[in-house]
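Of the protein chains in this complex, all but one are displayed in their positions.
Showing subunit A:
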Amino acid sequence: MNKDTSHINSLENEAIYIIREVAAQFEKPVLLFSGGKDSITLVRLAVKAFYPAKIPFPLMHIDTGHNFPETIEFRDRLVKELGLELIVRNVQDSIDEGKVKEESGRYASRNQLQTTTLLDAIEEFKFDACIGGARRDEEKARAKERIFSVRDDFGQWDEKKQRPELFDMLNGQINLGQNVRVFPISNWTELDVWSYIEQENIEIPSIYFAHTRKVFLRDGMIWSAEDEVVYRDDNEQVIEELVRFRTVGDMSCTAAVLSDATTISKVVEEIRESTISERGARIDDKRSEAAMEKRKQQGYF
């Protein structure tokens, strides 16, 4: 049998190469795990990279406290099954310690607050490399992100001082205080991730599949009304719809889409035919045209 090099397999080979470089070049790497499909894909790739040995670094979840309960359940089960170490740090703690202030109003979200908790955790554990599931196709500012992206003492991203990356040579040398964000699935598109999940038969949280949910409409988007986390005006009427989530972040900034896709293959088909981008359902990017770039400069993932 030959190892083939189809489109999806060549992306897989590239990602495994990158993950192995992280393990080889850094002393204290960590895999940032959100419970979303991209980080689940990363875990799968890491398992493959080191088989038959275990993944030689822990996972870390920055918990906003506003995650979908299905995501947390899934996270704990996955970690147990694979026998991995999981570190959890809570945004709530950063709020309680007065390091960040909770947003208020209609569009209040804890998404931005994650940055402080993340940077504190990097400092606490002295992580020198954080593996994340960001992809270049998600957003314009991310299209210029490196695979090894060096951050300064403040966790900040300076897009003008990015290191050139030639061929597949990854330069992981850093100075004291710096750390690197690593994006092994940089070159994957949303469809690639879904195709891979289908090909590998990877289990994902149930909220990615069509289900009946109490929701309300705002700004042409569908918001979950089942949890108190999402602010809802009294005049915003609750209805029941068949929906699924296309991206799973903080509940307060993740909108649902109408869908009857109950299986992976139906989801893949839906994405293939979709005319709205993935981040179109993320309200945090709509704040301004340069929203993502600004958040990245501040140290956001």
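Rule of thumb we're sticking to: a residue touches a chain if its C-beta (ideal position, glycine included) is under 8 Å from a C-beta of that chain, and two chains touch if they have at least 3 such contacts; residues count from 1.
In this text, contacts and distances are computed from a predicted model.
Missing from the rendering is one chain, named in UniProt as "sulfate adenylyltransferase" (options: "sulfate adenylyltransferase", "Heavy metal-binding domain-containing protein", "Histidine kinase superfamily protein" or "Heme exporter protein A1"). When the missing chain is restored to the complex, the residue among A:A143, A:I239 or A:L258 that touches it is A:A143.
If you put the hidden chain back, the residue from A:I16, A:A108, A:L217 or A:L242 that touches it is A:I16. Listed here are the subunit A residues that touch the chain not shown: 1-3, 5-7, 10-14, 16-17, 20-21, 23-24, 47-54, 136-137, 140-141, 143-144, 159-160, 162-169, 171, 173-175, 186-187, 189, 191-192, 274-277, 280, 289-290, 293.
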